[in-house]
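Read through the structure below, which is laid out as structure tokens, and then see the notes.
Here the complex is missing one protein chain, while the rest keep their positions.
The block that comes next holds chain A.
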Amino acid sequence: MQLTLEFGGGLELLCDSKKIHNVNIEQHNGEDKLIMKDLLAWVRTNLIKERPEMFMKGNTVRPGVLVLVNDCDWELNGQLNTSLEDKDVVVFISTLQGG
């Protein structure tokens, strides 16, 4: 599944200072379905190069990190259960830095 992942609000520093990542995710369960919970785990393993605790807490994002799927708040789509489709754009923004 091809996805575009964007990191903002300082989170890009955790991924080699790169804001936009075009990724291809292989699914292990052989299905076409991917949910946010799986994506987060994948991101932590494959994209986060340092201080993973700034991005995730347990199996969800750290409090203060906003998640948008195709410019829509993931709170509207079930958070971790939000289903993802090919060519989706997922944005992670930290609200914690600066003022």
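FYI, contacts are C-beta pairs under 8 Å (C-beta built on N, C-alpha and C of every residue); 3 or more make two chains touch, one makes a residue touch a chain; residues count from 1.
One rule holds in what follows: contacts and distances are computed from a predicted model.
**Q** Consult the UniProt record of the chain that does not appear here and report its protein name from "Extra-large guanine nucleotide-binding protein 1", "Cytoplasmic tRNA 2-thiolation protein 1 isoform B", "Histidine-containing phosphotransfer protein" or "Protein-serine/threonine kinase".
**A** The missing chain's protein name, per its UniProt entry, is "Cytoplasmic tRNA 2-thiolation protein 1 isoform B".
**Q** Using the document's definition of touch, tell me which of A:Q2, A:N46 or A:S83 contacts the absent chain.
**A** Touching the chain that is not displayed is residue A:S83.
**Q** Need a quick check: the contact residues on chain A for the chain that isn't drawn.
**A** Residues touching the hidden chain, for chain A, are 8-10, 13, 33, 35, 64, 66, 68-73, 75-78, 81-83, 91, 93-95, 97-99.
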